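What you see is the complex with one protein chain gone and the rest in place.
Order as written gives the chain letters A, B and C; numbering starts at 1 within each chain.
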Amino acid sequence: MISELAKSELSMSDLAAKISEALAGADLVLGWTASGPGGVAAPARFYEQAEAQQAVFDSTCVHNLAVHLPRLKERRVGIVAKPCDARAVNQLIAEREIDPGRVSVIGVECPSMVDVKTIWRRFGYGARIEDDGERLLVNGAEVERGKYTPAKCADCADRVHPAGEQSAAVADVTDETAADERQLRERFNAMSPAERREFWREQYSRCIRCYACREACPMCYCRDVCIMQSDESRWTGGGVNAGDAEMMQLIRVNHLAGRCTGCGECERACPAGIPLMLLMEEQNRVVEELFGHRAGVDPDARPPLLSFNANNDGWRKA
Amino acid sequence: MSTIAQAGRKATDPLRPEPATVIEVIPETPNIKTLRVAFDDPAVTEAFSFLPGQIGQLSVPGAGESTFAISSAPSQTDVFEFSVMKAGVVTSAIHELGAGDPVAIRAPLGCAFPTDEWKGRNIVLVAGGIGMAPLRSLLYHLLDNRADYGGLTLIYGARTPDDLCFASDRDDWRHRADLDFTATIDMACSIWDGCVGLVPTVLEERAPSPENSVAVTCGPPIMIRYALESLARLGFREEQVYTTLERRMKCGIGICGRCNLGPKYVCTDGPVFSLAELNGLPDEM
Amino acid sequence: MAELKLIGFLCNWCSYAGADMAGTARLKQPGELRIIRMPCTGRVDPLLVLKAFQEGADGVLVSGCHPGDCHYNEGNYYARRRLELLARMLPAFGIEPERFEYTWVSASEGARWAQVVDDFTTRIRMLGIGDEPTVAKQPDDQRTGEERAVNE
Partner (left out) sequence: MRFITREKIQDLLEALASEAEVWAPRELNGSGGSIMFERWRSGDPIAFEGVTTLSAKDMVLPRTEKLFGFRYTAGTGNLLAEALGQSAGQPAKEKGEHLSIDPAEPVAEKVLFGVRACDAKALDVLDSLFNRADGSGYEDPGYRSRRAGLTVITIACTSCDEACFCSSFDNGPAEKAGSDLIFYPVDTGFLVEAVTVRGEKILARDEAAKSGQLFEESMLQPPALAETARVEGTADMETLLPAIFADLDFWERSTASCISCGFCTYGCPTCHCFNIHDEMRGDREGERLRSWDACMFHIYTQEASGHNPRPTPAHRYRNRINHKFSYYPENQGQILCTGCGRCIRGCPAGLDIREVMTAALAHARGQGST
């Protein structure tokens, strides 16, 4: 069940209290501690109420922890979730993958995440990131927040938490926001299909087939029997090459049709920096255009590709 | 651009198989077939030999390669056998093969049963289902060198009479005076007038003496587990008990990484292990 | 000039029979389309279409029973959603959307089938040979620097 949201003035002690409270009914709570590699938050599990004091939530809590829920089906789990993470929880419930009775969501307002990966690329791995909600500092010097806001946050449509309350500060959307990502998207949008094919081949040539895109995705819960890595299926070969990488992503896009909640974890996880969300975003847009559906907003909604409308689906006349 | 020819590489590349041909396919059970195979190159046949318990990589190029115990007598090397249970992609392709079809083989791989150490001792073989395959090779070796060993006992079981392999061998084994052979099935049925009972149960009923004996067991993991318990109850110590393991393998030469039990690789340090060795390894079966 | 490769995924119960009818009626139709018989358009995984393009198809046509007439009652209703989504996603994948079509042809519409094939083939002929198959199977040894865009 999605529990009430933490109030807007969420302090770390409130968060600890929420986690302690959840642990009264749960075996463990998924959240973050501050001590991750590179000095940013890292995912953690809280089993005992005494551990809850270590919990943090800040703009480096980029991970979507809902990815762990399908593997924890047998346990009663609490999960600290940003609004976009909560959409994934909702979608897992909608697909009957997890039992809502065993999951309690500790909703946290999202201050808008920072793009840790980009900051580190630019300032070196482990560069110190400080974010007081207004000013963003890297190694003690203020930087322009907009440049280090992931596009998914800049364009966030989840300012209203799926549980119903207003989610507070999302970064000001300016032209500078997520500049690199926007530039890439504009460039992509201007391409012809043939140019895009070339673009993707170039991108996919860097894929090393580590499956981080799949494993980081909360909705890719077929995991161990996934057809893109199977002895049985011949959808892809077993080698590392651009063609198979392309097929892998076509499989992912297809299988996430109407199910992707847009959390961007696939792209964040990709060590080769392949802009996977270009495809996911486009598909989410088309799905909404065709079926008026946004995945994970309503845990009771029927996935659009598992249903049909006999009378109104006629896009092409016979 | 200069290149280095791969000259100087050892004469044999361990990952490169030798072309071979299926001579005959013998259906054993609804899902097990024995393939009689021979290398295409007479020089390869000439150089080929194996010991009981050793394994080989049999491939249908295009479908892939898989690991099997060599199930035939080590004394015969011009034509030898793999008994293959249909389970995945490669074994399904193998089951499609007929006489004359080409295959490729890397063999022998792995280590063998220490039959030299066993000379003068009684040998108890305990097999279930497809687990008879490696023990069959061992049994033939023991029979070929019968005078070197003491009493020879074989208990071989399967779920139903149809699931017992090596029908023509069994006829022979049953009539041999120098082999105490019991075939058993899990549950009684109308077409079976022999012994009925699970292999470990039958083993305890037959109660072979641990005195100056070695027991060798191979079969489904659950059978092995209970057979090991039964052997312990009969008084067999862990260094008297041997088994041969199966794991997913790819390279067969201890480098691709997947078949290890702790620091030991089933493909090279095994597949034959004494229970004493196994008990010293991490439990990751 | 190399021959066009057109792939048709046809429902067994209607379009395949319709194509058969067009054939027995000796209706004139172009020969580039290679037909794959499917049990239902509901079985046409959009990935089959994409795989066909990846392997070098110049055009892919899916044809099934008219909505409302599915042999399995609702297979083509599901297919319609998937195929429309696929059609709109093709440009993002880098495939010209004109190279794909889905349509409905019943078992009795032999003449209509001939028309569909003719229209589709003509359209693809205008577009010409499509993208080379993505050659997947190149061992990494041949990985070279010049195929990549790099910062100058």
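Keep in mind that, in the parts below, a contact is a pair of C-beta atoms (placed from the backbone, for glycine too) under 8 Å apart; a residue touches a chain by one contact, two chains touch by 3 or more.
Because the structure is predicted, anything quoted here is derived from the model rather than measured.
Novice: For the chain that's not shown, point to the residue among A:97, A:155, A:202 or A:313 touching it.
Specialist: A:202
Novice: When the complex is taken as a whole, what residues of chain A touch the one chain not shown?
Specialist: On the chain A side, contact with the omitted chain comes from 36-45, 47, 63, 67-68, 71, 117-118, 120-122, 124-126, 180, 184, 202-203, 206, 208-212, 214-216, 223-224, 229-231, 237-241, 265, 268-269, 271-275.
Novice: List the residues of chain B that touch the chain left out of this view.
Specialist: 1-6, 9-10, 13-17, 19-24, 38-40, 42, 45, 59, 61-65, 78-79, 87-88, 91, 98-104, 221, 246-248, 250-251, 253-258, 260, 262-263, 282-285
Keep this in mind: only the chains that are shown with their structure count from here on.
Novice: At which residue positions does chain C touch at least two other chains?
Specialist: none
Novice: Considering chain A alone, which of its residues make contact with at least two other chains?
Specialist: There are none in chain A.
Novice: In the complex, go through chain A and note every residue touching chain C.
Specialist: That would be residues 193-202, 205, 235, 237, 239-244, 246-247, 250-251, 253-254, 257, 278-279, 282-283, 286-287, 289-291, 304-305, 308, 310, 313-316, 318 of chain A.
Novice: Touching chain A in the complex: which residues of chain B?
Specialist: 88-89
Novice: Which bits of chain A are touching chain B when the two form their complex?
Specialist: Those in contact with chain B are residues 231-232.
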